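The complex appears here minus one protein chain, its other protein chains still in place.
For reference, chains read A and B in written order, and residue numbers begin at 1 within each chain.
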Amino acid sequence: MELSNILSGTCVYDFVRGPLVWISFIIFILGTIFQVFRLLSLTRVEETVKLKSGPGSFLPKRSEKEKTDWGLRARLSIFGVNPFLIVVTTLFHVLLVIMPIFVLGHNILLDNAFGISLFAFPEKTADVLTQIVIICAMIFLYRRLFVDRVKAITDWKDYLFLLLAAAPFITGYFAFHQTFSEHYRLIITLHILSGELMLMAIPFTKFIHMFYLVIIRLTVKSEYSLGQGDRVW
Amino acid sequence: MFRKKNTAGVDSDAIREILDEKKTKMKLSLKACAHCTLCAESCFLFMGRDKDPKYMPSYKFINSIGVLYKNKGNVDKLDLGEIRDIVWERCVLCTRCYCPMGIDIPEMIALARRVCRSQGVYPRYDQE
Partner (left out) sequence: MVKAKRKPIEEIKEAIAGYKNILNVGCGGCVSVCLAGGQREVNELNAVLKLHMSKDNVQKSIDGYTVERQCNVKFLDELDPMATKYDCIISMACGAGVQNMAERFPGIPVFPLVNTVSIGIDRNLGMYEEKCRACGHCVLGYTGGICPVTRCSKGLFNGPCGGTNNGNCEISNEVPCAWYDIYNRLKAQNRLDDILKVQPPMEWQNQTPRTIIQEPYENRYRA
């Protein structure tokens, strides 16, 4: 039997849309909690000592504070260094997280399972957003293949995980547009399967960088921390 | 890449001992690096050396501590020599690299320096 036949077979189809959904969510949630704890256990809270200036203090008086110029800050930040990539990566990552939650089809599944449904994007909007994600993924692929500095640190895993992240969107796009309609069930199976694989992979693979970004930048104090984190390594 | 290693004169156990102290941090940091190259411009050496990718903080981190970690300390003098060039010649440890994920690249480079020093591999400023 061909692989495509196996994948679109009823047995696999039922497993992928049944038990594997729960398994992947459980692995995702427990794995994430474990990794977040692991990450936080590498850091500890350090009390911030405040110094006063004035008579007898070692700290000289503060010179007049310059007004924060947010435009300037933005230009000097990573956004100013690489605006195109920051726009692409922000779009890609934000959509990657919100799309699965707010797509109409997923909401119907949610309604069937729990009787709840969230706000859903109109189908047309979802379609455009999906295309945006795929275009962003292609830009990433282009960088990996042709930009020297990216090539210098790219290994096979980068391609694999890029594919894994983009696969649910590509298959979702095909499914929505009924491309390869004669293989609809295969496409849907691949769509669900790739989504589940990605979910399970998040805590234990390179995808962990999503959490790393949020947790480390927000809690550990460093030159580039976001906000007033008071943890140190 | 699959060169036969000649580990004479290298104490792999000692290297592993040093690496083990920072094992989790090292592992998660290597994992969290998305190979995005956004760190490049924050390195003044990268900017001053015609934007040679070999000066990117991520490149230096992956090819020093990454190599030590992947090989579990089983490296030879040739590997250590390459790491030496990366962590001393191409990094001054100014500790100013930017990483979107907040990976502590300077500490990783410092760790690689420590491993090298433990094996008697370090720059000899008096001989250059």
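Brief remarks follow.
Here is the rule we go by: contacts are C-beta pairs under 8 Å (C-beta built on N, C-alpha and C of every residue); 3 or more make two chains touch, one makes a residue touch a chain.
Only a predicted model underlies this, so the values are computations on that prediction, with no experimental measurement involved.
By the touch criterion stated above, the residues of chain B touching the omitted chain are 42-45, 47-48, 92, 94-96, 126.
Chain A meets the missing chain through residues 46, 48-49, 51-52, 55-58, 63, 66, 69, 72, 75-76, 221-223.
FYI, only the chains that are shown with their structure count from here on.
Per-chain Cα centroids separate chain A from chain B by 27 Å.
Looking at the complex, you find that chain A touches chain B at residues 35, 38-39, 41-42, 78, 81-82, 85, 89, 147-155, 158, 205-206, 208-209, 212-213, 216-217, 220, 222-225, 233.
Contact residues of chain B toward chain A in the complex are 24-25, 28, 31-38, 40-42, 51, 53-54, 56, 58-59, 62, 96, 98-104, 107.
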